[in-house]
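Everything on this sheet refers to the single structure shown next.
For this depiction, one protein chain was excluded, whereas all remaining protein chains were kept in their positions.
The letters A and B name the chains in turn, as written, and every chain counts its residues from 1.
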Amino acid sequence: MQLWLIPALPLAGFLINGIFGRRFSKAIINAVAIGSVLIAFAWALKTVLALGEAPTFEHYFDWIVAGGFRVGCDFAVDRLTAVMLLVVTGVGSLIHIYSISYMEHDHGYYRFFAYLNLFMFFMLTLVLAANYLVLFVGWEGVGLCSYLLIGFWFHKTSATNAGNKAFIVNRIGDYGFSLAMLMIVVNFGSLDFRTVFGAASKPEGMLTPIAMLLLVGACGKSAQFPLYVWLPDAMEGPTPVSALIHAATMVTAGVYVVARSFPIYIHAPAALERVAVIGLFTAAFAATIGLAQNDIKKVFAYSTVSQLGYMFLGLGTGAFSSGIYHLMTHAFFKALLFLGAGSVIHALSGEQDMRNMGGLRKKIPVTFWTLMCAALAISGVPPLAGFFSKDAILLAAYHHAPWMYWVGTITAGMTAFYVFRAMFMTFFGEYRGHEHPHESPAVITVPLAILAVLSVIGGFIKIPVWLDKFFPAAEAPEEFSLVVISVAAGLIGIALAYVMYIAKPGLADSVSSGFGWLYRVVYNKYFVDEIYNAAVVKPLVAGSRVVLWRGVDAGLIDGMANGIGSRSQGFGSVLRLLQSGNIRSYATWVLFGSVILVVALGLVGAAR
Amino acid sequence: MDVILFLIFAIIAVVCGINVVVQTHPISSALSLIGVMGSLAVLYLLLGAEFIAMAQVIVYAGAIMVLFIFVIMLLNAGAEAKRGRSLVAQLLGMPLLVAFLALISYFIQRLYPSTTLVHFGAFKGGTAQSVGRALFTQYLLPFEVTSVLILIAILGAIVLARKELE
Partner (left out) sequence: MNGVPLTWYLILSAVLFSLGIAGFLFRKNVITVFMSIELMLNAVNLTFVAFSYQLKQVNGHLFAFFVMVVAAAEAAVGLAIILTVFKNRSTLNIDEVNSMKN
């Protein structure tokens, strides 16, 4: 099937644009970058359509051969991979097209597309991998590209700091992932998916630690508590980056890994429980923060964290296919939300604070209507895509533990509230800013429209049914009352937002000042960043500076190196005295040596 | 008889040897050295080494020492002056020398029992015939190499000692 073509095409795009891009015209850069992704999408589509019952497996070469341990460079496509492939290449292509206009005036135009292609390469490697090590290659690679793209405008200190933060926090997750891989090697003797999952039931006691460590890795990449802090800061990057990496693809890698490793998780129920709890907590936590933010991209960032929590909740309650289903629908409407936000920002020539927006409904209508589709989808309004996926998860949660369902439903209400708060503040009322809003060109609006269509009808692509052949089926019979309650929660949220921001405009401010202290805490993201800084970052930096740099590096290691040098010099200056230039003293030393020789020979002879 | 001969010539050798070291004028040292070589030749005869004894007298005493005396007379070397010193040689030299001699003697005594006795005439393998036979069969290669060595020595000596070309 030539699976390697799918990641190789974006890689070629990266190399061509990266090396020669500076001299190319915009047209050629576009053709190379977007062409490679579109062809990759076409090839992925062909692969998926040709997929039979059994997964397609391709082995390219032996990467590590060490005694009995082998790791090959293998790609495989099964139903789970198929879903991910189509989402990544499809949404990716749309975002590439969108970037033509969004990054039009940027100096690093070719660099942007090169990095985007590199990201696609790594993400596709991650998705196509047939063993943990190749997956890890893609895992690390997307982390690298995330760093490169967040810090794309590297002149801005805040952007480079955000890039560093993303990479470092990801690293913590990667550490957990590496430990999990090591434990897998120790317990299963191989990193290959087929081997590991075939024998997944055997090492009983060790499965829970492995699963927990994989979860740590997933939390880092998918921005779950407590490793979510990098995602809001990652909004420093260009908006297409936020849409592609931090909404649709990279952050879903953690969800993918947990879903892929489901045989391990099924046999480690304690770990699976934690997955659900962490997901639920993160969903609620992030939703509360999103209620109070004023930067439009930050609202959506916290929304991403929250929705990822939903996915984890779905996985943790055993409804694996629902979690992946939500991944797909979320890719549609979250990418749309971000791209739409980008369109708004572009229309306002860079304004991101919602307090300076308003009344844009008539000025940028296409953006408005597409964003409205996304907002309705994320609020779970039927029959849009978000309704089906979120509902499936909430149902599974109810059957797992009813209290999870109630927390999840309240969070859904909060989700609807903050999304529509953003919508109302941006598009309704009077325009509070000073710019001249203009509609974006077709290159932007067409992808928005396509995504809007997908958000509306995406729910009818019955992914869970298709995936249920892959995952063990979750027993979650439909209960109509639960569905009604969750939809009602969404509608209540929308209504509340309407009341606070359109009907009675002053109500929002009086609420926030009434809850003054609580509002400040929530607005400042519960001061989590500050806590991390004081508790973790400062001690580490101080310790490194004092102990490791001054003590060990300068004192010990440099001391040893210099000491060897000065010791040799001293020794040499003593030996120098032998060379006196006097022949008789030379002769005396020769005699000395021969006496020693005689003694030695005599001893040897006497020993015999 | 053998013992007496040995003792006489051994004592002559040692006395001449001491003389070599002690004398101030090089000519005296050279003549004492000739004495040492002569007595050594007799000792070789006692050991049955006829060819070597003859070679010793002809080559060593007759050619090499004559060369030495030529050079001494050429350089007009006088009695030794008292300048220059080497601290190391003076401090360490004597103890090391004594230690060396003591060690060698000790090892000789311990390792080699005095059972072999030397008679004059007991060893008949030192004739010119046997030496020649061994020289041209078993030691042919060293023989040829030494002839090249002598050639090189001649060339070296001529090059080093000639007057500069005008």
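Criterion: a contact is a pair of C-beta atoms (placed from the backbone, for glycine too) under 8 Å apart; a residue touches a chain by one contact, two chains touch by 3 or more.
Because the structure is predicted, anything quoted here is derived from the model rather than measured.
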Which of A:12, A:185, A:266 or A:591 contacts the chain that the document leaves out: A:591
Touching residues on chain A - with respect to the absent chain: 579-584, 587-588, 591
Interface residues of chain B (partner: the chain not displayed): 2-3, 6, 10, 13-14, 17-18, 20-21, 26, 29-30, 33, 36-37, 40, 43-44, 46-49, 51-52, 55-56, 59-60, 63-64, 67-68, 71-72, 74-75, 77, 80-81, 83-86, 89-90, 93, 97, 100-101, 104-105, 108-109, 112, 114, 116-119, 122-123, 125-126, 130-131, 134-135, 138-139, 142, 146, 149-150, 152-154, 156-161
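Heads up, the rule we're going with is that only the chains that are shown with their structure count from here on.
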Averaged-CA centre spacing for the pair chain B and chain A, given as whole angstrom: 92
Touch list for chain A against partner chain B, complex: 580, 582, 584-585, 587-589, 591-592, 594-595, 598-599, 602, 605-606
Partner chain A, residues of chain B touching it in the complex: 86-89, 92-93, 96-97, 99-100, 103-104, 107, 110-111
